[in-house]
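First the structure, which I've put down as structure tokens, then a few questions once you've had a look.
The other protein chains are all here in position, but one chain of the complex has been omitted.
Order of writing sets the labels: A, B and C. Residues in every chain begin at 1.
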Amino acid sequence: MIRVLVWNEGWHEQRDAVVQEIYPGGIHGAIAEGLTELLGDEVTVSTATLADPEHGLSEAVLAETDVLLWWGHMAHDDVADEVVERVHRHVLGGMGLLVLHSAHFSKIFITLMGTTCSLAWRNAQDREIVWTIDPTHPIAEGVEQPFVIEQQEMYGEFFDVPPPEELVFASWFSGGEIFRSGMTYRRGQGKVFYFSPGDQEYPVYFHPQIRKVIANAVRWAARDTKRQQPEVRNSPRTLA
Amino acid sequence: MIRVLVWNEGWHEQRDAVVQEIYPGGIHGAIAEGLTELLGDEVTVSTATLADPEHGLSEAVLAETDVLLWWGHMAHDDVADEVVERVHRHVLGGMGLLVLHSAHFSKIFITLMGTTCSLAWRNAQDREIVWTIDPTHPIAEGVEQPFVIEQQEMYGEFFDVPPPEELVFASWFSGGEIFRSGMTYRRGQGKVFYFSPGDQEYPVYFHPQIRKVIANAVRWAARDTKRQQPEVRNSPRTLA
Amino acid sequence: MIRVLVWNEGWHEQRDAVVQEIYPGGIHGAIAEGLTELLGDEVTVSTATLADPEHGLSEAVLAETDVLLWWGHMAHDDVADEVVERVHRHVLGGMGLLVLHSAHFSKIFITLMGTTCSLAWRNAQDREIVWTIDPTHPIAEGVEQPFVIEQQEMYGEFFDVPPPEELVFASWFSGGEIFRSGMTYRRGQGKVFYFSPGDQEYPVYFHPQIRKVIANAVRWAARDTKRQQPEVRNSPRTLA
Partner (left out) sequence: MIRVLVWNEGWHEQRDAVVQEIYPGGIHGAIAEGLTELLGDEVTVSTATLADPEHGLSEAVLAETDVLLWWGHMAHDDVADEVVERVHRHVLGGMGLLVLHSAHFSKIFITLMGTTCSLAWRNAQDREIVWTIDPTHPIAEGVEQPFVIEQQEMYGEFFDVPPPEELVFASWFSGGEIFRSGMTYRRGQGKVFYFSPGDQEYPVYFHPQIRKVIANAVRWAARDTKRQQPEVRNSPRTLA
């Protein structure tokens, strides 16, 4: 049983009628629904938002979370540093993390990457075509090659992140850009997946292929180990 | 002409007679001497220490630095956050960075890696044998396969850093441990090399093979481009 | 249910009393026993050897194999090129392959790697200590950090293979050498794992940690997809 927590800042859903119409249950709600639909008894899915006490990310909650999904856009700066530090510690200790779309600029992703995480963007109803680059990867299992998102915000290269451990997906945009849209990273004991499709103004999280990718990624990121951040050790000479 | 700056916290040299005897000109002095010896007219070599104003790492100095070498151990916390942020910005903008030995716990390296950078260690006169894992790499060019450091502090796995872009060297220790001792990373526009041999209590920076590696790494890390950190761009539709 | 086939040339077991005593049921028998012990109902395990018709690797057999394990040493040249070509095709089509110890010089591994696959070796009762380099990897799950093989043939760097996709394990040897002992590769639709411990003159395949690694690797390499080698396609313009 994988314990999943879908976190969303929830800013747009409170302010923007267009987004409210697309995501009446919130972006987190749509993502949680997709996970329950595809993974059923394999998972328990909870949600949390910025407005919750401690943003819904207390030590106790994180200790009971196998995989955390993170969506944010307008309120990155409102996430408390203390909470970011806590999430960081849990990721390095073995909690899986899925970083979605505009969360490329979240504090937790920037902290994990060590780079600016900047990119090119354009909100102009671009067509996005997502290609599988690594067909052996569990996150690509059963995903159509390629699949199309009729309308999407464009994210383009150069994306300033470290070269990924695995490039699983890359995207074509009608305006001439490409983007490494699905990438894995390993940090400490934890597995991290960045997946770019998913703007608030398009119903991307209802797309069956997107839901498939996210469900696969949850399975991939979950680890069945004691949560423990790597630590410095003064080793006695006992082996040789 | 590569402009090199060798930075050293300089803590041990002021307090510890053993270290003073091994490195009368400071660890930075020994490293600078090696670079001048091997690279001659290819480089200009300067040094700076923690005690200098702004730790010798002002905006003006960094703007004139192609490759920065960093040695620290006891005084990581005394490096001002503002200076770390500045160095980080320059690395992402294209300045090369060589991170040496105990600087695995420096603020700048932890910031760039996004992990704890913890490891196993033992200061017990271990023998270290350094093996080239990537013989095609410019940093390994002309380096003996393997080379021996008669006495060294042991650094052992698990070393909590991201999987490197390139594993150039790995080390054997007489106590039974191994360590990924030479690794490259690309962050933003900048190239980073971590190289583990080099404790203050052993004359490692006089070792001809160590000097060769560091000289090669300076050449490898230097980039002949305008210093410019990646930035977010709102791209018009002009290409397709 | 993962269908596993353990292949062994079986040369030593027919000629060498020492090996017969260590592996009375053959090296393949010991490996198969370990898989059954650890994976139970998850797997069906068969074995085949060089002496079988078509080496036990007919088209029909491979079509029903999810993961193939390969052990060979003295008789690499006796494996028919036609069979190697067939195994290669199945790996590229999605069959998992575990390449064990001296099979680094097997025709199938050399074909998949494109390099000489040469290395340094010494048969002198070296102590081997196996360190986990990637603790997040499913093949390392539950494996002791480190584990010791009291006596083993030494395999040392430089090991002439492509840089692996993932470096899971690396080994220390008492004679001063190190070796990348557990590495993953992705080729076509297939997943490949090379694991170096396992000489015929030492009872390595009875070692509980070795058995754990091989069982984990079987799970990792198995793919639940239609066997299909990538093919060239002349694509009509239908997407944009």
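Just so it is clear, a contact is a pair of C-beta atoms (placed from the backbone, for glycine too) under 8 Å apart; a residue touches a chain by one contact, two chains touch by 3 or more.
This structure is a prediction, so every number in the text was calculated from the model and none was measured.
Here the missing chain is touched by one residue of C:R3, C:R187 or C:R219, and it is C:R187. Note that of B:G10, B:P146 or B:P163, the residue touching the chain absent from this view is B:P146. Residue C:G175 is the one among C:G29, C:P138, C:G175 or C:P203 that touches the chain missing from this view. Contact with the chain that does not appear here is found for just one residue of B:T49, B:S174, B:S196 or B:N216, B:S174.
Touch with the hidden chain on the side of subunit B covers residues 94, 127, 129, 134-136, 141, 146, 148, 165-166, 172, 174, 186, 189-191, 223-225, 239-240.
Listed for subunit C, the residues touching the missing chain in the whole complex are 92, 105, 111-116, 118-122, 124, 154, 156, 158, 160, 162-163, 165, 174-177, 185-188, 229-240.
Touch with the hidden chain on the side of subunit A covers residues 129, 131-135, 145-146, 156-158, 163, 166-167, 170-173, 176-178, 180.
Following the convention adopted for this analysis, only the chains that are shown with their structure count from here on.
With angles rounded to a multiple of 5, the C-alpha fit of subunit A against subunit C returns 180 degrees of rotation. Looking at subunit B, one finds that residues 156, 158, 163, 176-177 touch two or more other chains.
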